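Heads up, one of the protein chains got dropped from this complex, but the rest are sitting where they should.
Letters are used for the chains, namely A and B, taken in the order the chains are written, and counting of residues starts over at 1 for each.
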Amino acid sequence: MVEARRFPIGEPILEVKNISLRFGGVRAITDTSFNVFRHEIRAIIGPNGAGKSSLLNCINGIYKPQEGTIALNGEVLDKISPNIVARKGLSRTFQNLALFKRMSVLDNILVGRKLHMSANFLSVALRLPEAVREERENRAKCEEIVEFLEISHIRDTPVGRLPYGLQKKVELGRALATEADILLLDEPMAGMNVEEKRDMCRFILKVNDEFGTTMVLIEHDMGVVMDISDNVVVLDYGKVIGDGPPDEVRADRAVIDAYLGVAHD
Amino acid sequence: MNTNVVFMGYTRSDLTNLVVVLALALLVIPLTVESDYWYASILIPWLCLALAAVGQQIVMGYAGQLALGAAGFMAAGAFACFNLILRVPYMPFPVALALSGLIAAAFGVLFGLPSLRVRGIYLMVATLASQFFIVWMIDKFGWFKNYDTSGIITAQDIVIFGKTFTTPLEMYLVVVVVVAVLTIFAVNMTRGSTGRSWMAVRDMDIAAESMGISLLRTKLQAFAISAFFCGVAGALFAFTYLKSLEPVAFDIKLSFKILFMVILGGLGTISGAFIGAAFILLFPVVLNSLGNNVFHGAIDATIISAAEQVVFGVLIIVFMIYEPLGMAKLWENVKQRFNFKRAPTAALSKTQAT
Partner (left out) sequence: MTDFLFFIEVVVAGLLAGTMYSLVALGFVLIYKASSTFNFAQGAMVFFAVLAFVGFMELGLPFVAAFFVTIVLMGLVGFFTERLVLKPLMNQSEDTLLMATIGLGFVLEGLAQAAWGVEVRRLDLGIGDFPIPWIIDSTGLFISALDLTAGLVAAVLIIGLALLFKYTKMGLGLRAVADDAGAASSIGIPLGNIMLLVWTAAGIVALVAGMMWGARAGVQFALVDLALKALPVLIIGGFSSIPGAIVGGLIIGASEKVLEVYVGPFFGGGIEGWAPYVLAIFFLLRRPEGLFGEKIIRRV
């Protein structure tokens, strides 16, 4: 990222303030706060069980944290549920793949266009002109995404039959189709080989560069994290132990301890 | 795929299929089939039950909600139609039919509410409540049966634009037109954004919600539309096949039958509803005529009906183990193999069937 960015990093788009989440007696997240800035690529790292996925699930409204607030585009989200958060311009992928298994690749991605399609069931049933037009336009959009992700050859295959790496791509495609302002990617490169990872990085950078989409990603591959992210949040035991540019975080004592050896029990 | 679209989002092969099926249903069959038995005892009940199965398919095969109470909604539709024609002066039959569907849909929403909290067998038990409640309600409140004490009420004549439809062939034509129109609507919905939302909820509800789909709206919509189809099917079933109205005709056994049609026919396909209905309906007929003609009545009728149950049960288990997508999928596989031999490229470029 040497040349000037088309979308320079701006004001906070997502503000996580003092979030605490418990499952019964188990504390998953404790008093966690950080900001994500508009147009940046933000990585969340931390050892297994540090609460990274739980954090994404809180932001996206799947889990309801007992304490704390989450603000998106400056607006505090109360009574959040995943579909309301989606309407406010946030989309995501899941750690363990949450695709619509029996639907084709293209149909999966088309579901991502849901919020851009307003025809009600009656006009769909009757194939009224507006419904037909809307379907055609959104299909075309999804075809573009399919082409962009280089998965045209499998566009009509039910995703359940695809290998893992391709499914990950489809899930990214579905998230992209939403044209959300901010994307949460939960381990988008898990289980991929070096080449696939490189492809995935390329897609993420390209989307960020072309559309200015803010990205929050959880990733274990440090090389990838250091390469593509603008800022890094480090979680350990549900607490933030580091927040800043990759180089700073890498040098941080607490972070090194968490990763390299200070015994965890 | 897009390049093949020729009209209103339909591909050339869609339109060919449509024309062939309609020609068969509206021209070939009426011109060649003369036996009243075929219309009154095979084609009419098949189409009516297939329509109900389409309703069951929508809620179960597409939206993934394990509902068991189709017959309850059919009863609601049937008795709504009876009362609308009875009590509203000049009520035209097609309007009464549509309103019956809407009344059934209202019940569908009400009894679909538990789906917001529970799934699987829990939902099945909750929807059983609708089955038992609706049939009980119709049975217990004399108003619904126009205070008829005999228990069986004769259905009114079907009058459309001053013409009375009485012969089996005429009734068949009424049924075909209604079923064809509603089936086209169903196909349109399942192929469009409406159906995608249903399937998304079915396959992975949390991801669907994260894409902006409201589970509440989508599930209740599926329940409503499903019950609408069942309601219309119930009214048609009563008016053209039974020609009478009695609550016991819509008992839990009928709900199970419709469930089986959908499971055996193939979950998540509209054609599966028709295939399944044909099988469930025809198999006993075949078994009976086997009993009569081959074994000359040597086999007890009880044994035959018991055998029918065993076969249905075994088939369900076998399909669950080997082909959970049912007969429609088997048929698809056969077609695919046939196509492949004829023209390898055709099979490869084949788009997902609905």
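In the analysis below, contacts are C-beta pairs under 8 Å (C-beta built on N, C-alpha and C of every residue); 3 or more make two chains touch, one makes a residue touch a chain.
Only a predicted model underlies this, so the values are computations on that prediction, with no experimental measurement involved.
Asker: Who touches the missing chain here, A:14, A:98 or A:189?
Answerer: A:98
Asker: Of the listed residues B:254, B:315 or B:328, which contacts the missing chain in the full complex?
Answerer: B:315
Asker: Could you tell me which of B:7, B:37 or B:132 touches the chain that is not displayed?
Answerer: From the options B:7, B:37 or B:132, the contact with the absent chain belongs to B:132.
Asker: So one chain is hidden, and I want to know which residue out of B:25, B:66, B:80 or B:236 touches that hidden chain in the complete assembly.
Answerer: B:66
Asker: Using the touch definition up top, pick the residue from B:25, B:174, B:245 or B:259 that touches the left-out chain.
Answerer: Of the candidates B:25, B:174, B:245 or B:259, B:259 is in touch with the missing chain.
Asker: Which parts of chain B face the unshown chain closely enough to count as touching?
Answerer: 66, 114, 117-118, 120-122, 124-126, 128-129, 132-133, 136, 139-141, 206, 252, 256, 259, 263, 302-303, 305-317, 320-321, 324
Simple rule for what comes next: only the chains that are shown with their structure count from here on.
Asker: So how far apart, in whole Å, are chain A and chain B when each is placed at the average of its C-alpha atoms?
Answerer: Whole-Å distance between the two chain centres: 41.
Asker: Could you please specify the touching residues of chain B with respect to chain A in the complex?
Answerer: 1-2, 5, 8-9, 185-186, 188-189, 192-197, 199-200, 202-204, 206-215, 221, 225, 268, 350-352
Asker: Given the complex with chain B, which residues does chain A contribute to the contact?
Answerer: Against chain B, the touching part of chain A is residues 60, 62, 81-83, 85-87, 91-92, 94, 98-104, 107, 110-112, 114-115, 117, 119, 121, 124-127, 131-132, 134-136, 138-140, 143, 156, 158, 174, 178.
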